[in-house]
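Quick notes on the structure that follows.
Only a single protein chain was left out; the remaining protein chains are all shown in position.
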Amino acid sequence: MTTTIAATTDEAVAGIEDGSTVLVGGFGLAGMPFDLIDALIRQGAGDLTIVSNNAGNGDVGLAALLKAGRVRKVICSFPRQSDSYVFDALYRAGRVELEVVPQGTLAERMRAAGAGIGAFYSPVGAGTPLAEGKETREIDGRVHVLEFPVKGDVALISAHRADTMGNLVYRKTARNFGPVMATAATTVIAQVTDIVPAGGIDPEAVVTPGIFVDRLVRAEARRLTVEGAR
Amino acid sequence: MTTTIAATTDEAVAGIEDGSTVLVGGFGLAGMPFDLIDALIRQGAGDLTIVSNNAGNGDVGLAALLKAGRVRKVICSFPRQSDSYVFDALYRAGRVELEVVPQGTLAERMRAAGAGIGAFYSPVGAGTPLAEGKETREIDGRVHVLEFPVKGDVALISAHRADTMGNLVYRKTARNFGPVMATAATTVIAQVTDIVPAGGIDPEAVVTPGIFVDRLVRAEARRLTVEGAR
Amino acid sequence: MTSPVLERADRAPLTTDELAARIARDIPAGSYVNLGIGQPTRIAEHLPPDAGVVLHTENGMLGMGPAATGDEIDLDLTNAGKVPVTELPGAAYFHHADSFAMMRGGHLDVCVLGAFQVSRHGDLANWHTGEPDAIPAVGGAMDLAVGARQVLVMMKLFTRDGAPKLVPACTYPLTGPRCVHRVYTDHGVFAVGPDGVRVLETYGISVAALRERLDVELTG
Partner (left out) sequence: MTSPVLERADRAPLTTDELAARIARDIPAGSYVNLGIGQPTRIAEHLPPDAGVVLHTENGMLGMGPAATGDEIDLDLTNAGKVPVTELPGAAYFHHADSFAMMRGGHLDVCVLGAFQVSRHGDLANWHTGEPDAIPAVGGAMDLAVGARQVLVMMKLFTRDGAPKLVPACTYPLTGPRCVHRVYTDHGVFAVGPDGVRVLETYGISVAALRERLDVELTG
């Protein structure tokens, strides 16, 4: 249904329920929907399963959500970073569950959820500990692992610009997981730096068509330090 | 490896072997690589398996290739059209094999070939004659059909503009199967109306990155009649 | 609780345009909709411009406008029936794998399809007459049948020979099992599904007469 434009980030995240699975865009800090995460912290939903590439940097974004004690489980490819100390401490204290998924498999499992694919066979991870307990099948002489979709109740993503139809374009490698997460959740909430009238984005250059976007909210671009980006 | 720019369509299609599986872009006439098909007819390869959405219109493009007797089998979603008389006659005479695949499954099977997916489960076609003989599996209470990749030896596609790196953009709904076929064949040959220097296409708007394109050739845009488009 | 049947035996059956207008009324404002090839495309003419309905065409576009005429005709811009169409502000283009991922993934609110037969449980047959010499051609029919959240059928209720097309079980090859939610016909509107057929409206025929002519149990 039609994309709605929220006046504030608080309005944008209204109604997210305890126990939700939340897909959170970004690769490190690039494409991370900071303002939506801050609003989610204020909104108060807890017992969340977070699906994201990383498990937070420094004290901002996902790290702040983790620190606030709202996260039951993290599904990601790469939790361990130089500044992932919030996650690291919670994990070592047994206060957060972790499911590690190869990065491309994580993306593809979300794509499957968005694309109505019931399951798929991937060669990635076959013969490694991350495939333990998973079904396998040999196809063309190569062992493949059966992978199932990862679907979100909610996706929080950050894009560059939207039009009023909800069409999105991104900026450089901040695109990363946004477009695939936008297809894979029941309610998709996007923060953007700019909302232009319908027709203001070249139809040939739209990356995420508005059909995938439920709520839009404007948020100022942040100046992040280089240190913060590592 | 680097995309090469062929001086002529004949040079572009050189080396296509008898018995090849050739993916041919286009939906009806939109996006059909007419000049490459004409060159393929001159080139002479036969006993071909053609994968395309349709099975030719009028006497041009795929229809001309069929008429020249070069096609052993057609894999498509919709052979029967008001002007598919060349295919219709060959089929009724038992001179061409036909495999009908639902349109989205055809696209997804090529995507799987390009994306290194060994097989996937789709709900499309379950419980219909097109799933007969295929493996099925119930996932979340819904019957799914196991589908395998469709890979081409060659893809012939038509795009709007290329840069010298082989990056491609398309025009409107002529985009259709081009981008997915470009990922799914060993040798990808694209005809375009224009080739610009590297940097001449906005990196945010590239639809097919040059990594997928082996050979480029310039071809004039054709003026087709409306009748021909049906 | 079911709403009472709107029985209009006193008037003529719906014309194709009336039927298209009737279906248009049931399409919620702001929906993303795919209108199948043939008669369903005429529904677009009856959608109020301010309803904000966005049309999808499976050959790679959202925001499709009306058929193109004169100088608007651009053969790179057609609908799934290969008819030249136009582009509305806020349109988006995408490739075939993305377009069908969108459909199969359940992102469309509504699709409206023609049909040869619909069974009382919502099985759909609309791609093949089953004649042995017919050249099979499925196109996007099976993808559309499983894809949209609401699958509506637009068809005549009877064949030219008077045989019902709403049937106990399809005799033609299936497009998809149990996928249709509602059937809109010249003689009436029906909800179909696990509980069988419920009559919602009739046109030019009474419910009693429909019970005589259809071989399926009608509730409602």
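Per-chain residue numbering starts at 1, and chain names A, B and C are given in the order in which the chains are listed.
Following the convention adopted for this analysis, a residue touches a chain if its C-beta (ideal position, glycine included) is under 8 Å from a C-beta of that chain, and two chains touch if they have at least 3 such contacts.
Every value quoted in this text rests on a predicted model; they were computed, and no experiment measured them.
K.L.:
Using the contact definition given at the top, list the shown chains touched by the missing chain.
P.N.:
Answer for the hidden chain's contacts among shown chains: A, B.
K.L.:
Using the touch definition from the top, which of A:I50, A:V71, A:V86 or A:A174 touches the missing chain?
P.N.:
Only one of A:I50, A:V71, A:V86 or A:A174 touches the chain omitted from view, namely A:A174.
K.L.:
Which residue among A:A107, A:V154, A:I201 or A:L216 touches the omitted chain?
P.N.:
Residue touching the absent chain, from the options given: A:A107.
K.L.:
I need the residue numbers on chain A that touch the omitted chain, in ascending order.
P.N.:
Against the missing chain, chain A presents residues 27-31, 53, 77-81, 88, 91-92, 98, 100-105, 107-108, 110-111, 122-130, 170-180, 207, 224, 226, 229-230.
K.L.:
Which chain B residues would touch the chain omitted from the figure, given the whole complex?
P.N.:
1-2, 111, 113-117, 163-165, 167, 183, 197-199, 201, 203-204, 206, 209-212
Simple rule for what comes next: only the chains that are shown with their structure count from here on.
K.L.:
Based on which chains touch which, is the overall arrangement a line, ring, star, complete graph, or other?
P.N.:
Looks like everything touches everything, fully connected.
K.L.:
Which chain has its C-alpha centroid at the greatest distance from the C-alpha centroid of chain B?
P.N.:
Here the answer is chain A, farthest from chain B.
K.L.:
Among the chains in this structure, which pair is joined by the largest number of C-beta pairs in contact?
P.N.:
Highest contact count belongs to chains B-C.
K.L.:
What's the distance between the Cα centroids of chain A and chain C, rounded to whole Å?
P.N.:
Distance between chain centres, rounded to whole Å: 35 Å.
K.L.:
Which integer distance in Å separates the CA centroid of chain A from that of chain B?
P.N.:
33
K.L.:
Mark out which residues of chain B touch at least two other chains, giving numbers and ranges.
P.N.:
108, 122-123, 170-172, 207
K.L.:
By residue number and range, which residues of chain C touch two or more other chains?
P.N.:
61, 87, 93-94, 101, 103-104, 146-147
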